[in-house]
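The complex appears here minus one protein chain, its other protein chains still in place.
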Amino acid sequence: MRFSGLRILKEGLTGNKGWSPHWRDPEPKAEYDAIVIGGGGHGLSTAYYLAKNHGMTNIAVLEKGYIGGGNVGRNTTIVRANYFLNGNSEFYSHSLKLWEGLEEDLNYNVMHSQRGLINLFHSDGQRDAFVRRGNAMVNQGDDAVLLDTAGVRKILPYLDFDNTRFPIYGGLLHPRGGTARHDAVAWGFARGADMRGVDIIQNCEVTGIDIENGAVTGVQTTRGAIKSKKIGLTVAGRSGQLAAMAGMRLPIESHVLQAFVTEGLKPVIDHVISFGMGHFYISQSDKGGLVFGGDLDFYASYASRGNLPMKEHVMEAGMTLMPMIGEAKVLRSWGGIMDMTPDGSPIIDKSPVEGLYLNCGWCYGGFKAVPGSGSVFSHLMATGRHHSEATGFRLDRFRTGVGIIDEEGTGSQHNLH
Amino acid sequence: MGLSCMIRKGVRPVVELLAKSPAEGLLPYAKGAVELSELALGKAASIAPFKGQLDAVEKALGQGFPKVGRTTGHVVWFSQGQYLAIAMDIPDALGKYAAITDQSDAWCALELKGAAAEDVLARLVPIDLRQSQFKRGHCARTQLGHMPLHITRTGNDAFRLLSFRSMAGTMVHEISRAMDLLAARR
Amino acid sequence: MRVNGKGLIDRSRPVSFTFDGTRLQGFAGDTVASALLANDIRLMARSFKYHRPRGVLSAGSEEPNALITVKRGSDAEPNVRATVQEIYEGLEVRSQNAWPSLGFDALGVNDLAAPFFSAGFYYKTFMWPRAFWERVYEPLIRRAAGLGGVSGTASAAEYEKAFAFCDLLVIGAGPAGLMAALEAGRAGVDVILADEDVQAGGRLLSETHGVEGLSGSDWAARAIAELASMENVRIMARTTVTGAYDQSTFGALERVSQHHAPSKDAPRACFWRIVAKRSILAAGALERPVAFQNNDRPGIMTASAVRSYLNRWGVAPGRNVVVFGNNDDAHRTAHDLRAAGVHVAALVDSRPDARVTGDFPVFTGAQVCGSTGRQGLEAVTIRTQSGTEKIATECLAMSGGWNPSVHLTCHMNGRPEWRDDIASFVPKGGAIPGMVTAGACNGAFSTHGALAEGQAAAMETLEALGKKGAKSDLPDAEDTPYRMSPLWAVGGTGRAWLDFQNDVTVKDVKQAAKENFRSVEHMKRYTTQGMATDQGKNSNVNALAILADVTGRGIPETGTTTFRPPYSPVPIAAMGAGAQGKGFAPERLTTSHHSTVKRKAPMIEAGMWYRPSYFPVPGESHWRQSCDREVNMVRDTVGVCDVSTLGKIDVQGPDAAAFLDFVYTNTFSTLKPGRVRYGLMLREDGTVMDDGTTARLSDTHYVMTTTTAAAGAVMRHLEFVHQCLRPELDVSMISVTEQWAQFAVAGPKSRELLNGLLDMLIDNDSFPFMACGPVSVGGVDARLFRISFSGEHAYEIAVPARYGASLFEALNEKAAALGGGPYGMEALNVLRIEKGFITHAEIHGRVTAFDIGMERMISAKKDCIGQTMAARPGLLGAEREQLVGLKPIGAVKQLTAGAHLFDPENPATREHSEGYVTSVGFSPTMGVFLGMGFLKNGRARHGQTVKLVDHMRGIETLCEVHGPVLHDPEGGKTRG
Partner (left out) sequence: MRLICPVCGERDRREFYYMGDAVALQRPEPDAGAAEWDDYVHLRENPAGVTRDLWQHEAGCAAWIVVRRNTVTHEVLESVLATDLKGASA
């Protein structure tokens, strides 16, 4: 069924009786040409592009719970392409271009809104670093504008410019940065994949990966064994467990990242604002809630919940930067499990096991990558070759030191990125 | 209050250096049932005994050293394997058995005193300071807001607070703010 | 309408307040909700999506409808629950989400368009034309959305945070909580009793049945009096426990001064971190509504809310009330109203077998199936076996049964369990380690049950605490069995509300299921059911039941969504208390700070420190003038700079030398006492961590300096290396950053200055380059280091911090006499760039010793941190970007940091970027801009020309690549 304003009108006039499922709930077949493990944003977009770009329709997405229940459904919804190192720059640029056509492509309103993202800086040194970043973004063909204090004041008059602990020297504006309705992204890709024949199988947990003489042959699941010679892992937060089933250890430590939303408020924040000094970022949803987040809780964890010290730190950062949000009440806080790598950048590569492909290590940059990740990972799975915009995410880069992508410059301690 | 303990010993002193205390001009401050004032630590040295030398150190100093989180005479437990000798002379001989480091100027020392002192600190210090748990002479290394803190209960309603000298201003501000807010409750 | 002789309000103390500008009167003890109802005002708010007229649904913090804005001095507090806000003289209250007025809300038209606003409609449209989403549709949606608003300026209100510790935290002061606290308090353990209400008692305050012959409120008052008399018990009223966290840590919000006129000194609220060895949850239960057509009109509320308004606040929400329920408990409402002389138009019980007596019309096996009255309830339609009839009424008291308040037990991912006999979820044992649940939140709904469970919970807890509890006799109280049979939604065609605030109806849930949003999480996210400010407290179970029904699953199989903290919303200002303005991080001031500020030097942050950027003198109007002068001053005469912010670490012990050899790439065991050496420190991954000079004071005593920024990280790293890797080494570290005030004295006349100041004379033999030793100044023991970060003949002198301010003055006085003076960060930066010295602008965490041309500093004779990984193939070789110096040679003479470098022939695109500029400064010495940066294979390209492009600043110029060191490459000056 095609969605349109007309359709809404017709259904509205006939008691909304004609709506049909956005995706089916098929029984798993005995064998597929390819299996994608993990029904999150990355898994669903991978399946979608496998079908759309590579004509592979006899494929399945296996999800242990409900689709979109992982990080794609629990993030701060920020979409941007403001990286500055080779490997990241071209990939996120590619992903942002896909975002910009996503509604038409999926016939699903994911509410991608390019409201502009501003990274604030608070010293000459930080300015120089952001100028380097801005230049890298323009070199890549994306957009970036350097703002001085007055420039920031003009678009964000409500920041504390006079008394804040770390004075605002200016900001780097990324006009094409913004937000999207996170759940809708998962549902839109699911619907798009389903319409192209992909089997989306929920409540189907993978319990084992079958390997014969170095090559995958299928998976064991809570709904029986399923055969396939091509298997892609897109299970951020659980990558370690799945890799272990294939006898692998990954350069990944799982950490919890909290996010927060306030009660609904009349529009007050139009942009996405990122405050490096306090590791705080905030935007306002279309429903009116202030959506904000901070840094990791910093300890390895698989519990999708956090503790008070980081909550307090995040609120404190908000209070020194924009005290006008003080009376907004936090309605809900939650946590997501992040695949943290030693350089803060993801891994999209073949694994040592033939036919088993890795898509993991998104740290907390995964949401904005959803379309890009699916498109380049499907390319790798379908052709066996790295997509031209994603040649940098190699698994062996840590061992060899070749092409390490450390944007934070904090080195091999997983939780510092 | 200006600490003017000057040791004149050079050949030909050509300048006179005046001593300033960390919180000079900021204190005392009183609000509600609490007073905040600056303490003159005098000479303070950290003593970190070398491996297996604790006994030797105690002998050389002629006194036993406190357990973790405790005070013995002029010596307070300061950190893992580290003690702070406050207002006492350290014989040079001690250098053979321990790392001796002058800390006389490193810390801003304040005293918080009064019936509500414990309630004021409950606003800033993340450890259990209830009288039943943290008795006179007990000390701990923890935080005061976002600042490092060494705290000692010096009386039923009195505490000695040590934080970085450079943070004296923030230290005074945060404690007096807590005093104000507490006093303003009705 | 007030009802005489009822309620706990103080009728001798009238209180006046305003609602949307209208002056109204209530009494001390009233909430805004009870006072408005007493004034016969039922319309209090508008719903979120359809802007439907709304009144109160409840009498507690779970209220989804009656959200108001409270004006407080200059600022306003949005989304305040009218059911929680106590009135005080002069209180100003405004309604929200309605324009132009609450009575006539333009966006009420949304309600007419409702058929087109069905669940998830916005995912299906607003896509054409593409640009319209951001320009037209979304702005409209945003403006319509939201509830109250923040003022847009900083609030003047104070908030605070605090810590508390106890043996036992009792959450809730209803019968169960009071009983538990009494037993525990009597046994002598430290108890904190926290309750979100103003007054202890919980439901006892709202019911007519008493305890031990006393009225419920009197019994509660007596219990509180006894508890207050115990030294080991702390009672926290108006305190909502908002979250349960690991190791029995709880978050709680205390409303400190919101119940009286704003005072600028008193904190508005306090956020508590409570650490309890054990906890007892006695949070009570919340009554659930019933879904039927138009069940959202002002005047329709829960049956227990009606009892609360009547019995606690002496208010009848209507002169003429209909009661509708599926359980015996609802009958109480009818009886209480009747006894208070309020007309009960009907009691409707959906159970055919319900046993009801009372002198009012009773309909069993019947249901309320509709209502009329646009801005307030006028009549309800009931459906009986014999057909439907309309009954005029101003208030409908409805009850779908009770939901235990299990929320806190879910905060650590615990899932509640379904109990069929009460058709409710109850807490799963052990969901929160150390927590026992008791009373209504545990499914025990009678007063006796609550008291008994409270006592049992106390006994269990005392035993766990190793204390002996003496069980006292239970006070006698009613023990009526809770009889109910589930009724989630009354059949019918119209819209029946589930989530009142978000306007989610039974139809929406059914449609979601039809579109395959069958997982409870999908249904929630697709319809926004349970995502309003009450987080589904009033609606989740009903919605779940309906989803279970349409998907043909049982409720347990359907499962629940997760309740997450906070239990009720917490202001950002409360959890972030103290951080506004400068409070976010401590301010570190050097001993020369005040003198520096007096000299009008602009201060800049360096980590938590403040450092002078330059020292303007009369006649200088631009920072560059000052900077150039200061650079020349250092090059020609002498300059003074406070360098106390650099980290200083005393490293002592028999193995100090061996330890330093292990943490530094180069060797320090060969350093002679009285000498200083530059050291390079790597992370274990082979990247540069920090650099600095380390002096050897004696065989077993070194003092290491770190950069200002890395001081803390380096100290932590040294402790890690010692404790975790080389504990066998006998060495100890202590920071002496704060102990010593240290000043750089740099320039050709630096020795002359010092010899005019020190208590002894120094010369090139007693103090050659890289020498260090004890000196005394003004009779004070000091340390002198002959090191240079400027490339000039220079020293750093350190004195105990108490003398810092005084020495800074003395140094400047002497400097002035020699034609010199103080210099700041800008000049320091230019001086080090001329000399090719690196800072964290260069060692930014991605560069190796190889990149900065120091790979030879990694001694092959020994192991050190980072040595092995630094030898990885990818960290060496021509492809790496290497440190170079840059000079502009094009028409544009300016260089900018952050610009990228290209081959002059190539376009400025990513593929062609060969490096970038890290530091730039104008060198008055050479009369040109100088830059440092990294360039692919840079060391082999000295003399070549590269193109610098800075899109951000619109600068493009050609540069000559050269070695980083330009000023005095042979270093003669430093040795001079």
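So that you can tell them apart, the chains are marked A, B and C in the order they are listed, and the count of residues begins at 1 in each.
Methods note: a residue touches a chain if its C-beta (ideal position, glycine included) is under 8 Å from a C-beta of that chain, and two chains touch if they have at least 3 such contacts.
No experiment lies behind these values; they were computed from the predicted model shown.
Engineer: Considering all chains of the complex, which shown ones does the missing chain contact?
Structural biologist: When the full complex is considered, the omitted chain touches A, B, C.
Engineer: I'm checking contacts with the chain that's been left out. Which of A:Lys97, A:Arg181, A:Lys287 or A:His414 qualifies?
Structural biologist: Per the contact definition at the top, the residue touching the missing chain is A:His414.
Engineer: Hey, which of A:Ala34, A:Leu117 or A:Leu250 is the one touching the hidden chain?
Structural biologist: From the options A:Ala34, A:Leu117 or A:Leu250, the contact with the absent chain belongs to A:Leu250.
Engineer: For the chain left out of this view, which of A:Gly12, A:Gly65, A:Pro175 or A:Gly240 touches it?
Structural biologist: Of all options in A:Gly12, A:Gly65, A:Pro175 or A:Gly240, contact with the hidden chain holds for A:Gly240.
Engineer: If the missing chain were put back, which residues of chain B would it touch?
Structural biologist: 68-69, 79-80, 126-127, 140-143, 148
Engineer: Footprint of the hidden chain on chain A, which residues?
Structural biologist: 238, 240-241, 249-254, 298-303, 307-309, 342, 398-399, 412-415
Engineer: Considering the entire assembly, which residues of chain C contact the chain that has been omitted?
Structural biologist: Touch with the absent chain occurs at residues 245-249, 273, 275, 412, 433, 684-685, 716, 719-720, 723-725, 727-728, 863, 867-869, 872.
Assume only the chains that are shown with their structure count from here on.
Engineer: Just the number, please: Cα centre separation of chain B and chain C in whole Å.
Structural biologist: 31
Engineer: Which integer distance in Å separates the CA centroid of chain A from that of chain C?
Structural biologist: 22
Engineer: How big is the gap, in whole Å, between where the Cα atoms of chain A centre and where those of chain B centre?
Structural biologist: 49
Engineer: What residues in chain B touch two or more of the other chains?
Structural biologist: none
Engineer: Among all residues of chain A, which ones touch two or more of the remaining chains?
Structural biologist: none
Engineer: Please output the residues of chain B touching chain C within their complex, sorted ascending.
Structural biologist: Checking each residue of chain B against chain C gives 3, 6-22, 46, 48, 50-51, 81-82, 99, 101-107, 122-123, 125-128, 130, 132-133, 145-147, 164-171, 174, 177-178, 180-181, 183-186.
Engineer: Show which residues of chain C lie in contact with chain B when the two form their complex.
Structural biologist: Listed in rising order, the residues of chain C that touch chain B are 158, 160-165, 190, 256-257, 263, 265-267, 273, 275, 578, 582-583, 585-591, 609, 650, 652-654, 701, 730, 732, 734-740, 756-760, 776-781, 799-807, 810.
Engineer: Name, in rising order, each residue of chain A that touches chain C in their complex.
Structural biologist: 3-5, 7-9, 11-13, 15-16, 19-25, 65-66, 68-69, 73, 86, 89-90, 103-104, 107-115, 122-125, 127-136, 138-141, 144-146, 158, 160, 163-167, 181, 183-184, 187-188, 202, 262-268, 278, 284, 286-288, 303-305, 307-308, 311-312, 314-320, 323-334, 342, 397, 399-404, 406, 408-412
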